[in-house]
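Single-structure report; data block below.
Removed: one protein chain of the complex. Kept in place: all other protein chains.
Coming up: subunit A.
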Amino acid sequence: MTTAPIPGTPVFTGEFAMKGYALNKMCFSLNNAANRAAFLADEDSYCDKFEMTGEQKAAIRSRSVAALIAAGGNVYYLAKFAGIFHLNVQDLGAQQTGVTVEEFKAKLNGYARFNADVNTGRLSNV
């Protein structure tokens, strides 16, 4: 099915699942505490075990979420990589949207004005 791209929204299709396989596999391995320790001890050697591409290794070194996504990373697996550095999803959101974490949180807070109308069922048109 052909579908128009959604601005600012990567869709993790089969194409990306293939492209990002090694990167995501490395991130998936970080569920394990011993693997996290091995990554932190020598991240280049650790990444070498997963046959990652040069682009993927560079993306890991850069800590850039945008570069990791472009290299095929999926956010559910990347979360395990980000967790090593104690980054939460507001940190990731701020980095990707080019604002400070405080500005990113303020944007989220801006939606709170809708809470009451959703709860009463008044708000429902799209």
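Here is the rule we use: a residue touches a chain if its C-beta (ideal position, glycine included) is under 8 Å from a C-beta of that chain, and two chains touch if they have at least 3 such contacts; residues count from 1.
In this section, contacts and distances are computed from a predicted model.
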Omitted chain (choose from "Peptide/nickel transport system permease protein", "ABC transporter ATP-binding protein", "Cytochrome c-type biogenesis protein" or "Protocatechuate 4,5-dioxygenase subunit beta") - UniProt protein name: "Protocatechuate 4,5-dioxygenase subunit beta"
Touching residues on subunit A - with respect to the absent chain: 1, 3, 6-14, 17, 21, 24-25, 27-28, 30-33, 36, 65, 69, 74-80, 82-84, 86, 88-90, 92-93, 96-97, 104-105, 107-109, 111-112, 114-115, 117-119, 121-126
